[in-house]
Structure formats: structure tokens, C-alpha cells
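Let me give you the structure first, and then I'll get to my questions.
In this view, the complex is presented without one of its protein chains, the others remaining in place.
And now, subunit A:
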Amino acid sequence: MKTPPLKIIFFFAICIGYALNSVIAQTENMVTVKGGVYIPLYGVDSTAVKVDDFLMDVYPVSNSEFLAFVKKYPQWKRSHVKRLFADKNYLVLWKDDNTLSDQLKPNSPITGISWFAAKKYCECQGKRLPTIDEWEYAAMADDKTIDARKKETYNQYILEWYETPKSFNNSIGSTFKNYWGIYDLHGLVWEWTLDFNSVLISGESRKDVDKDSNLFCGSAAVGASDLMNYAAFMRYAFRGSMKANYAVKNLGFRCVKDIDITP
């Protein structure tokens, strides 16, 4: 690797000035998710996780928004990006560095971006990527309830989406609005999370069952909770197959922001 470390640091620091300016403006398309304690899909009572209040983007980041980002930060253009930060599939469907191809709609979610790019985008907006727990917490809501994971219809909806090809080309906002006022957590694209690779999956799910009994007890019971675990399994399997420089056609992202606790 020839790139000197200092250059990398510079590279990461470059958008800070911009971020400070845009913080207030950017919270407009965000809504508050009121925190709470939840049991992750894979968990049992003792594994309950506390999630603090946070702001989340109402929509996933769109193609046109990401286009504006690369124009402002050319080091994230397709031909400029470092392989370390994004593999060859990065923005592969774009016509060139500055143009979407005809098959991509401006208001469809951005996909084909790496974790590094998504993280940087959020930082440049004064935001960050959601953690797995934040994302899962917000995404367990359907249109009426905070935790719809026990509803069979809700899980069937998620499972059906996992089987629907090419949904990445639908528009943002085309799925349902959930309890918090957030769209498209299910039904459009997968989304990057900050700590996507913190759950280690070997890829051999049968082995994972006894590898970490807290995480994967899903194969045990029959019934609604089992169905629920199947949806979770698929998300965790997907995350487990990722590396931070992968760019994937069905994977986008959105950002979150901490709520300032001002007395």
C-alpha cells in the first residue's frame, strides 16, 4: 500500500467544515425515534438492549442526493475512489462519474455504494450511520405499532420483499410509512449499519446455531416467534456476507443523528 497514512486522515477529515454548516438544515427530513428497551429479534429476555432517542432520516438516501455528494467530494467519484474503500461494483450502474444511467431514477435509493462511502456521506451531513440496534429498533414498527414483530402479516410482508427481485429501482417513499413516520425500512433496499459486521456469521447457519446460543436460537421453536426469527436471520446473514468495501446493487443506506441533550 503506497498511500501514506497522513493522506488517509486528511481524506477522512475533509468534510468537517461543511458538516457544521449543514447540521440544522439537514434535520428537516428526519423524525425522532423515541428510545426504549427492546429484545433483539434473535434474543431472549436477558439480552434486552437499551436504545436512546435518536433522529432518523425519513427516506433512504436517493441517487440524486448521492450525485450531489460526489460532485462536492470528488474523491468519492467512481474513477477516483480508492479500492480499499470501494470495490469494482461501486456505482457500477452509473453512466460516468457525474451521470446516472438511464435505468436509474433520480428519486430511487442510492445503491452500489460501500460502507466507507455511506459512512462518509452521513458524516458530511453532520450525521452518522445507524447502529444495528437503532436500525432494528426503528424497523420493528409497522404503521400502527412500535413492535409489530409478532404480527404474522408484518413478517410475511418482509419475507415476501426478500424474495422480490429488482426493488432497488423503485422510488423512495413507495413503501409504507411506519409508526415513527419513516418510510422504506422494509421493501426497497437493504441498508448499511455502522456496526454491520459486529455479529459474526460463518455463513454456515446450522453451525451458528450452537456457536452463539444468544444469537441464533431461531431454529428451536415453532410459531410466530419463529417466523420473526426467519426475517432476522436473513438480515443478519446478509450483513454477515458483507465487507466494508463491498458495493452491492440492492444495498443502500440512510443516516441518523443523536439528539442533543440540552438542559
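Keep in mind that, in the parts below, contacts are C-beta pairs under 8 Å (C-beta built on N, C-alpha and C of every residue); 3 or more make two chains touch, one makes a residue touch a chain; residues count from 1.
Here is the rule we use: contacts and distances are computed from a predicted model.
Trainee: According to its UniProt entry, is the unseen chain "TRAP transporter small permease protein", "Copper-containing nitrite reductase", "NADH-quinone oxidoreductase subunit K" or "3-oxoadipate CoA-transferase"?
Mentor: In UniProt, the chain that is not shown appears as "Copper-containing nitrite reductase".
Trainee: Just one of A:Lys82, A:Lys105, A:Lys177 or A:Lys249 touches the chain that is missing; which is it?
Mentor: Answering carefully, the residue with contact to the hidden chain is A:Lys249.
Trainee: Which candidate, A:Asp53, A:Asp143 or A:Glu160, sits in contact with the chain we can't see?
Mentor: A:Glu160
Trainee: Could you list which residues of subunit A touch the chain missing from the display?
Mentor: On the side of subunit A, residues 89, 92, 152, 155-156, 159-160, 162-166, 190, 201-208, 216, 218, 222, 226-227, 230, 233-234, 236-238, 240-243, 246-250 touch the unshown chain.
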